[in-house]
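Only one protein chain is missing from this complex, and each of the others stays in its spot.
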Amino acid sequence: MREITTDIAVIGAGSAGLSAAYQAASAGADVLVIDENHLPGGQLFKQIHKFFGSRAHQAGTRGFQIGQELLERVQKSGARVWLDTLVYGIERDCSLGVIHDGAHYVVRAKKVIVATGAKENYMAFPGSTLPGVMGAGAAQTMVNVNRVLPGKRVVMLGSGNVGLIVSYQLMQAGADVVALVEAAPEIGGYAVHAGKLRRAGVPILVGHTITRVTGDGQVERVEIAQVDKQFNPIPGTERVLEADTVCLAVGLNPMTELVWMAGCKFCFIPAFGGHVPMHDGNMETTVPGLYVAGDVTGVEEASSAMEEGNLAGVCAAHALGLLTDEQAADKKAEINARLDALRAGLFGERRRTAKQQQLDAMQAEQGGNDHVG
Amino acid sequence: MWGDPNKLSRDNLQKEDINPGVQYTGVPSQDELSRCPGVPTETRVKLGRVACIECVQEIPCNPCEGLCKFGAITIGEQITNLPRLHEDKCVGCGLCVAGCPGLAITILDRSYSDTEATIDFPFEYLPLPAVGDQVDAVDRAGQVVCKGRIVRVLRPASYAGTAVICMAIPHEYIDTVRSMKRLPRRD
């Protein structure tokens, strides 16, 4: 067993992790980024649409191009990136158990930034285990990264931005989207994304759900029905669609295993996808020296993940004395202003409220400790 | 029979004639469009090429403001503000059409000829149509309204994969047509 020491270890080379690594390495920290996948970028390289947000920060640029630029910046910053590398455990002192290149390492870092992202939710209904039922993100990976169509006729369940965007991208890759089905009475994502689908002739059926999927060994027919206010299917409203693929875009949940293992305290915030680690304004958790950034702190989107990564990277470097108080304060103010803009408006309200709730929980936790201490 | 998307889109919950709004249907209602600060006046559309920004929902997004070299689109500090079109400043160059991440902008021109108007719209599917092709012109809900004739197809590298297609249609459909039907794939 070999031992590696570094200033900052970043777990996850996606939007948040790469941003954190860039900030920390640019400040002069010795940074090691670790990712289980054979390619860096996390989900960023699957995003082929032009990003929203402020044009001052790359809005209007396609996700994979943002990813490419970020990756180049990280490479220039001097951060090391270990791919195909598994972090299987974390001790209370934040040392990491790692398998790299077939060998076992212990990585000891002064600060650890966990940016492990999120995974897709599943939804059960009769036939939901048939081959051809998959996460919307899985379909996106197949068409945009592996360049393989998962099917020719798709029914999408869920009208959040993931459901809307992946439906559009499946059509760009050559599939037909038979219908997009949404149980809520309203479309969850941006209307402009929905507008692209409608112009392409895709019906968006709000107040509907999938009641069952049938087929001989794989998806062949999808039965949908209207739902009542309690989201129960209304008998007699069933219709059957011919499709070979069902994509589920029913939310994501944070991949928090390592953070649990490290002993961080959590709070439960449904809007963020469930249990999320408490953290302060510096992205530091209840375990000193352990930072979090991106979807692991609560599911948002790629731009917010990059900014949280920037924040964690700056704060970790500052804590190591690599940035002066003034430098850190300036950078943090800039990043926080961008985060505020991303969480502004009607659509940002839920996330803004959730983030405040998370920060408040941390404050209460720390206040409580001080009181006891 | 089941399986026809166009047929499905017309029944019960998606009756466009009583469109309750963009968050229910994905199609902006007449009311939303009439209140939208990005939509030009009928008078301006008659004068010649002008942007029509059908952005009716407050989302954090502002690339269009920066793309316009003529100051014809303003959003302001708060990036969730709706884009406002200053129709006197717009020259109809179409840079915003290619750059809008929501593909919500078109260029309208009712002055194209005595009988025809043109619409420039963004298009991100393959195959692309060729100049002179007759295609199916569709409305905001994907319904075919008339035939369109392809006048121009622009796809410079700076558009990052988005094509901007100029299509001629009869005058009377300028408020209705917003895109063209996807062409069947060659493979």
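We just call them A and B in the order they show up, numbering each chain from 1.
Here is the rule we use: a residue touches a chain if its C-beta (ideal position, glycine included) is under 8 Å from a C-beta of that chain, and two chains touch if they have at least 3 such contacts.
Definition applied: contacts and distances are computed from a predicted model.
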Chain not present in the shown complex, as UniProt names it (candidates "Cation:proton antiporter", "NADH/ubiquinone/plastoquinone (Complex I)", "Iron-containing redox enzyme family protein" or "2Fe-2S ferredoxin-type domain-containing protein"): "2Fe-2S ferredoxin-type domain-containing protein"
Contact partner of the left-out chain, one of A:Ile99, A:Leu149 or A:Ala184: A:Leu149
Option touching the unshown chain, where A:Ile66, A:Val98, A:Met134 or A:Leu342 are the choices: A:Met134
Residue numbers in chain B that touch the chain omitted from display: 124-126, 160-161, 163, 187
Where the missing chain touches chain A, by residue: 36-38, 43, 48, 62, 119-120, 122, 129-135, 137-139, 141-144, 146-150, 152, 172-174, 217-218, 255
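One rule holds for everything that comes next: only the chains that are shown with their structure count from here on.
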Length of the line joining the C-alpha centres of chain A and chain B, rounded to whole Å: 31
Contact set on chain B toward chain A in their complex: 2-3, 5-6, 8-9, 12-14, 22-28, 54-63, 65-67, 78-80, 99-104, 124-126, 138-143, 160-162, 178-179, 181-182, 185, 187
Complex contact set, residues of chain A against chain B: 49-55, 59-62, 65, 171-172, 174, 176-179, 185-187, 190-208, 226, 239-242, 341-342, 344-348
